[in-house]
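First the structure, then my questions, so here it is.
Only one protein chain is missing from this complex, and each of the others stays in its spot.
Should a chain be cited, it is by its letter among A, B and C, assigned in written order, with residues numbered from 1 in that chain.
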Amino acid sequence: MEKESGLSVLIGGKAGFGIDKSGVIIARILSELGYRIYIYRDYPSIIRGGHTFSIIRASRDKVATHQDRVDFLLALDQDTFNLHKDKLKKECFFIYDPEEVKIEGVSACGTAIETGRILKEEGAPEIMRNTCIIGAFCRSAGIGFKILEDILRRELPKEIDLNLKVAHRGFEEAKELLKVEVTGLQKLPLLSGNQAVALGLIRGGLNTYIAYPMTPASPILHFLADIAGDFNLKVIHPESEVGVMLMATGFSYMGEKVAVGTSGGGFCLMAEGLSFAGMAELPVVIVLGQRPGPSTGLPTYSSQTELHFALNAGQGDFLRFVVAPGDPQEAYYWSSVALNISWKYQIPSIILTDKNLGEGIFNFDISSVETIKDESLPLWNKSAPYKRYLNTENGVSPLAFAPEKGAVIKANSYEHDESGITTEDPVITRAMQDKRLRKEEYLSKDMKGYETVKVYGDESSRTALLCWGSNKGVCVEAAQRLGLKVIQPLVFSPFPSDKFAKALTGVKRLISVEDNATGQLAKLIRNYGFKAEDKILKYDGRPFTPDGLEEELRRLMR
Amino acid sequence: MEKESGLSVLIGGKAGFGIDKSGVIIARILSELGYRIYIYRDYPSIIRGGHTFSIIRASRDKVATHQDRVDFLLALDQDTFNLHKDKLKKECFFIYDPEEVKIEGVSACGTAIETGRILKEEGAPEIMRNTCIIGAFCRSAGIGFKILEDILRRELPKEIDLNLKVAHRGFEEAKELLKVEVTGLQKLPLLSGNQAVALGLIRGGLNTYIAYPMTPASPILHFLADIAGDFNLKVIHPESEVGVMLMATGFSYMGEKVAVGTSGGGFCLMAEGLSFAGMAELPVVIVLGQRPGPSTGLPTYSSQTELHFALNAGQGDFLRFVVAPGDPQEAYYWSSVALNISWKYQIPSIILTDKNLGEGIFNFDISSVETIKDESLPLWNKSAPYKRYLNTENGVSPLAFAPEKGAVIKANSYEHDESGITTEDPVITRAMQDKRLRKEEYLSKDMKGYETVKVYGDESSRTALLCWGSNKGVCVEAAQRLGLKVIQPLVFSPFPSDKFAKALTGVKRLISVEDNATGQLAKLIRNYGFKAEDKILKYDGRPFTPDGLEEELRRLMR
Amino acid sequence: MTPADLNTYARNTWCPGCGNFAILNAIKTVLGELTQEGLPTENIVIVSGIGCHAKIADYINVNSFYSLHGRVVSPAEAIKISRPEAKVIGFAGDGDAYGEGIEHLIFAAKRNIDITMIIHNNRVYGLTTGQYTPTSPQGFRGRSTPGGTKELPLNPLELMLSSGATYLARGTSHGIELLKKIFKEAIMHKGFSLVDVLQVCVTYYNMYEYYDKRVYELKEHNSGDFNQALGKIREWDYNSDAPIALGKFYDKESPTFEDNFSKGASAAGRVGAEVKIKELLNGF
Partner (left out) sequence: MTPADLNTYARNTWCPGCGNFAILNAIKTVLGELTQEGLPTENIVIVSGIGCHAKIADYINVNSFYSLHGRVVSPAEAIKISRPEAKVIGFAGDGDAYGEGIEHLIFAAKRNIDITMIIHNNRVYGLTTGQYTPTSPQGFRGRSTPGGTKELPLNPLELMLSSGATYLARGTSHGIELLKKIFKEAIMHKGFSLVDVLQVCVTYYNMYEYYDKRVYELKEHNSGDFNQALGKIREWDYNSDAPIALGKFYDKESPTFEDNFSKGASAAGRVGAEVKIKELLNGF
């Protein structure tokens, strides 16, 4: 097995038949052996029957992207075999069920496992075909049954005995094709980007999460609903995104750290509430999971198309904090920071994610996360008469939350005076607009203390890849192969011009790598006087792979 | 009376007591005498009792802005006198009702008209105080009663005799202070920017207008509802802006030329439908009337804060046409063009207006409007099997509208194939995204035939004012005084870079003049490699005046 | 036109056993009949939202408008207003019509606009993998409510009755014959009609047995009588166990909204418009 690219296993079948779960089980096995893991999950917007597959990549090095070529192909249906057999590095390293999959073309090699027969003999349900195939995979990869057994006991507690039987049958009927070594690396938890965002928000002090389901953000809602009890959270799923956002402003008014999650379509419906949060200075964090549009588009695939929308949504000029993490560590860290920043400056924050980050599964190394500094809130001193919008030097007004004896707390969507009473006076209007916008200067200063722009790869290279969000992983890997530099801005509002300029020193050619059709980041940096000479854009909803990106880069640089 | 600045009359009183109407009557009188007119209307978001006023400016030259200083002050209440007396060029040229207005400070000059007494004696209703004061104004300005009578008969048909009596009493009690000459210029209609937009849409072939009331766009709804019969229009006011926009997509699908109108808050709620229109290629025109935000802000005042929001609203990458007219002629012309362009390219259009343009009243000279070329639609040839999204060279697919024998017309918010059937295929996805975006190239070519960037003033000047929308008028006037150049882009998407660059030739210093706090246009041009050295920003909701702007410019250029 | 002619090449991706098949087959039969009885196929326009139900737009070879989640009603209204001769049928999910976009449903009923809404009421968000909806029973354990919902469901038919709907019926995905009957009635009804179909989602909320045990068809029911209709509508509240009436609950003649608009495009045309505009300006 090649060191750098590691071992890749593709398992595929019909949607709704446990492919996802099987991918995780395989990942856990390899994780147990001491490998770093990334799982790419590809599924259609179909509940049952559509073609779905997972690619599990295991490597000695940290990985955050999958490979085009795979070492093993586990085909639970014909589509899987037909669509993916060419990805095999070794023609015959595939495992299949001859009843389900006819293999023309290829010389009849591969490992045939008659799962149907085995299940009948064991009186096992359809779903256990996966277990059976996984058993066969373990043998083929030279992985001991004991390890498989431990994982299965943890992952499939119910009907475990039957599962073990079936797994063992598959194990027996296969033969060892190679031996995956034990690396000795200590294993790390497996986490999706969405779970990392959720935990980061909790770390930031989240009290309440409100969402209307929308792919790819829904898993945050599900995960937080599941763990609400452990963290004393309120998790609410109201009638619509308009309701979600307006509820959030109400919680914020009451001092509850609140976040919402959605995708582009739902975010549209939140824009009015976002502008309201800007005017009334109500901290709210919005997780915006990007997917290909316009409109409904490709709901279960990925894109990076909401950068400018996130930066400009909502009427009027107001300050917002916008960040796009690139992996679970960053997702955890910046989600926590976003919630803190929102409250420190009483502004809305937007966390841009996408399906590749949100639903991809990565190793999560919490020990590698920068330490999070907890910001304290500017609270009312309880002496001076309370003014919700006191016009202070840095524009941030002391907070009080109902019920608070002696304080009358007035939030207002109209332009208002310091007490929150509606005004149409031109002088007060200008003063309050200045008050709100003045915060940017302080927030920008604050941000100098954060790693808002990251640099990877060969820093001496005169060619740099510009990327954001989930493309970080693939860009870093491709850059390593080609000896290039990688520049990843994480914060987009306020834009860290100085840090970005610094990152660009020595760079003659900047190549923007984005999952959209227009080069949204390339366009954004022009506002700040920077320029990307080239763009590599992908907008079919599928992620870049290191091989694919390397190829495009070679073509471009030829 | 000074030639260039002309004659200005300020009439003020309590909201809900006919100030607006009185302003129009005064304007008609001066229009009758052969003057060019502009009326600035200032009113709070209050139905009755708040201070409201109109400034009527009459000039021999075309005017599109009002003056700080006025020749006459007609004070129907104390506020009007106190707030505006310093605007008087001649201290004593004010007319007031001594019962309502106490005049301390000023030596007791001015024209006192006891309207209360007169009304009582004539048994006339409260509202006729206006007529009485207007009568007094006419005498003071040396305007014959006959002219006043003609206008009153046209403007106040009911109770005309009583109105005339009351007006005449006011006329008698005043004395002539100066004589407004008759210019001999032929008079022009008086039109608000909103009315010009409405008529332009009709000229473009409007069938249906849908809106939920929102200042400053509501007058378009009211006006179109009033004239619907004459132009065979459907005018619909549904339950919400979400409903408005989605209804619009339905009409568009059926081939009806449809437009909607709103302001920032309502536009937020239309963003999802906008993105849908982009994906499903459904032509819809949105009139976006800007007002100060964020959020509810200052509903009855003006701003230019939605430029970037209009350009980026809605998830995903899609083409839109965005235009911002600067006066009624441009509003009429470009509204018609926007509707045509939307249909020619099957894309959404956004017409950016604001309260100053929409509710300001101007002379409308239809003969000075460029001739509008009517675009013909690419219709289905009825032979080839119909495909709604046929992938053509310029990306524009032939149209058919239900009921159309032999055609099955499928619109879709998901990514779709040529027939409109949902797809998740990566190749088709890329092809269809390219198809939709390819239109931009053709639209841009098309736009070369339009005056998308205008230049005024001293073209040889090395200093130019950059303005957009309703600031055109005031910038042109201030530039004239200072011998500067003025550059006004009208179209913002697709941005006319070539024409803009051409307009900039010879310019060393570009000063952006905008009604917002961040310089939205100054920011936009950076995307295209241009830079505004300075900004003059106003964001208190009130318009610039030539004097005020001139002063700021002198300070800046000192 | 036979049901077969109404097929498209789109691959059907509903789960095996999904109640949506019954709706699809019933509506195709009805549309086939209507066209045989003389309705021009091109006059049919179907509208759908986003959800499993909505895929029906891809599966029927007639004019279709595949709208947004929650936004079936507004385009349907527009389509009807612009061409009153069109038969406009909206297919919406329960999350779609009773949740995200309930305001439009209420106002369409209020206007009594002549469209037909068919609600695939599986009482769950299918396509987003199983969250509760406005018609899920109290205690429903969905992915957003693992502990069970804490609120009672809406009774959509009661809500529609109080909003002014003039045709209301209910069917189930196990009663295709009844579905055909009420779909056809609803489409032929002049005014706002809604059919609430208890469409079973086998994957996330399999209620076949539950419904089979409780449903019965309305007999000797006077659908012209508001109180009788209300009584039968309130017999089952979508929460507690009770007999579940199927068939037509309510049916009433009343003026419709779309009849109030001038037809088609301006006769005068664009240049004609300019002339009229100039006339109008004389008054300004």
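As a working rule, contacts are C-beta pairs under 8 Å (C-beta built on N, C-alpha and C of every residue); 3 or more make two chains touch, one makes a residue touch a chain.
For clarity, every value in this text was computed on a predicted model and none was experimentally measured.
S.K.: Touched by the hidden chain, which of the shown chains?
M.R.: Per the touch rule above, the missing chain touches A, B, C.
S.K.: One chain is left out of this view; which of A:G273, A:G326, A:G395 or A:G473 touches it in the full complex?
M.R.: Counting the whole complex, the residue in contact with the absent chain is A:G273.
S.K.: Among A:D68, A:E159 or A:E404, exactly one should touch the missing chain; which is it?
M.R.: Of all options in A:D68, A:E159 or A:E404, contact with the hidden chain holds for A:E404.
S.K.: Check each of A:G193, A:G420 or A:G457 against the chain that is not shown and name the one that touches it.
M.R.: In the full complex, the listed residue that touches the missing chain is A:G420.
S.K.: Touching the hidden chain in the full complex, which residues of chain C are there? Just list them.
M.R.: Residues in contact with the chain left out: 102-103, 106-107, 110-112, 134, 150-155, 158-159, 161-164, 257, 260.
S.K.: Which positions on chain A touch the chain that was left off?
M.R.: Chain A touches the chain not shown through residues 189-191, 195, 199, 202-205, 207-208, 227-234, 236, 238-240, 242-243, 246-251, 253-257, 272-273, 276, 364, 366, 374, 402-414, 416, 420-422.
S.K.: What residue numbers in chain B mark contact with the hidden partner chain?
M.R.: These residues of chain B touch the chain that is not shown: 16, 44-50, 211-215, 218, 221-222, 225-226, 235, 237, 239-240, 265, 295-296.
The rule is simple: only the chains that are shown with their structure count from here on.
S.K.: With contacts counted as defined, which of the two, B-C or A-C, has more C-beta pairs across the interface?
M.R.: Pair with more contacting C-beta pairs, B-C versus A-C: B-C.
S.K.: Please work out the Cα centroid separation of chain A and chain B, and write it as a whole number of Å.
M.R.: For chain A versus chain B, the centre distance works out to 44 Å.
S.K.: Suppose each chain is reduced to the average of its Cα coordinates; what separation in Å results between chain A and chain C?
M.R.: Centres of chain A and chain C (C-alpha means) sit 37 Å apart.
S.K.: What are the residue numbers in chain C that touch two or more other chains?
M.R.: Expected reply: 50, 68.
S.K.: Residues of chain A touching 2+ other chains?
M.R.: 44-45, 265, 295-296
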